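Just one protein chain is left out here, and the rest sit where they should.
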Amino acid sequence: MEKIYERVSFTSKTSPTGYCPGCGHGTAHKLFARALEHFNLRDKTVLVYPVGCGGLAMPWINVNVIGAAHGRAGAIATAIKRANPENFVISYQGDGDLAAIGTAETIHAANRGESITVIFINNANFGMTGGQMAPTTMLGQTATTAQSGRSLEEHGAPLRMAEMIATLDAPKYVARFALHDAKNILKAQQGIMKAVELQVKGEGYSFVELISMCPTNWKKSPAECANYIDETVLKAFPLGVFKDVK
Amino acid sequence: MAKIEIDKEFCKSCGLCVKECPKQIIQIGRTVNSKGYNVAEQTDESQCIGCKLCAIVCPDMAITVYK
Partner (left out) sequence: MSKEFIKGNEAIAEAAVRAGCRFFAGYPITPQNEVPEYLSARLPEVGGHFIQGESEIASVFMVFGVAATGIRSMTSSSGPGFALKSEGISFLAGGQIPAVLVNVSRGGPAIGTIEPAQQDYFSAVHAPAPGGFRCFVIAPQNVQEAADFVYEAFDIADKYRTPVYVLADGMIGNMMEVVELPKMRDLAELPSNDSWRFNKYNDDGSARILSTYMPMGELMQKKNKEMAAMYEAWEKNEQRWEEYMVDDAEYIVTAYGSSARIAKSAVKELRAEGVKVGLIRAITLFPFPKDAFAKLDYAKVKKMFCAEMSIPGQYIYDVQNAVLGQSQIIPIQTSGGVILETDMVVAAVKENL
């Protein structure tokens, strides 16, 4: 028998990522690492990491990485790519990093049409710090800083970043996928391949939002998280490709 | 003829492969890895069709699939 599925070649061979069991960050890393492998980009890659759970794979990914300050990955990725166009630049961010403190950097990098690939992990809470409300926390969803649940009156509705970014002229590919089952993961893999290919061909800005499970702070088992995504999360965050400029 | 290999040290016992397997031939076993996770294991290799769904859904690339 021959291998028909194996681990990405350059990531750690000795220990897994630092993410919790069932966490979407792990899956997201697998997908973009696979794309780097597919396009043979590892040696040119510069990975801009956020502050938050997203950065927990730093020793595992074995790719040149720079740890941004919270919210500033969009600016760092912009500038590194401008000054080093031969590098392949990914801005990997969670919802606190990208949609709360980093909203300005996110929107302006997109609006300038920087030739970078943004991978946005939406797990509807601040994970690393223990489950506080994020801009993507859903109405009615509880969080440690919204203990009776998010309310429209007090907290406003969750931000739909992909749709917002898609209204800008410059971005070429903007999509949202989910990572809670094999069918959706395969679609997400295709989307990430497309986004990465755009940058490889130097054709501009791509933004991929990934609905991800956070078993620890959702207080659900990974399997229950998958059902929760189907029943609840996808209603607040519809999946789809919001922009795909040829 | 197909089978999977689960890297004991990479499995975090999240159970997503168990949920995804169309033949329901993966379970969380009694073997514990160095981090204290009960590791997933394939119960009946003969029924494995090499569909790779378990490997696709595994967040930690713990599963290698052969066919």
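Per-chain residue numbering starts at 1, and chain names A and B are given in the order in which the chains are listed.
Keep this in mind: a contact is a pair of C-beta atoms (placed from the backbone, for glycine too) under 8 Å apart; a residue touches a chain by one contact, two chains touch by 3 or more.
As the structure is a prediction and not an experimental result, all values here were calculated from the model.
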In the intact complex, which of the depicted chains does the undisplayed chain touch?
A
Considering the complete complex, of A:T78, A:T117, A:T137 or A:S212, the missing chain is touched by A:T78
Of the listed residues A:V8, A:C23, A:V46 or A:L179, which contacts the missing chain in the full complex?
A:V46
Touch assignment to the omitted chain, from A:C20, A:L41, A:V63 or A:A182, lands on A:V63
For chain A, the residues touching the chain missing from this view
43, 46, 48-49, 55, 58-59, 61-69, 72, 74-80, 82-84, 87, 104-105, 107-108
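What we mean here is this: only the chains that are shown with their structure count from here on.
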In whole angstrom, what separates the CA-based centres of chain A and chain B?
25
Residues of chain A touching chain B in the complex:
1-8, 11, 14-17, 19-27, 30, 181-182, 185-186, 215, 221-223, 226
Interface with chain A, chain B side, in the complex: residues 1-3, 9-10, 12-16, 18-20, 37, 50, 52-53, 55-57, 59-67
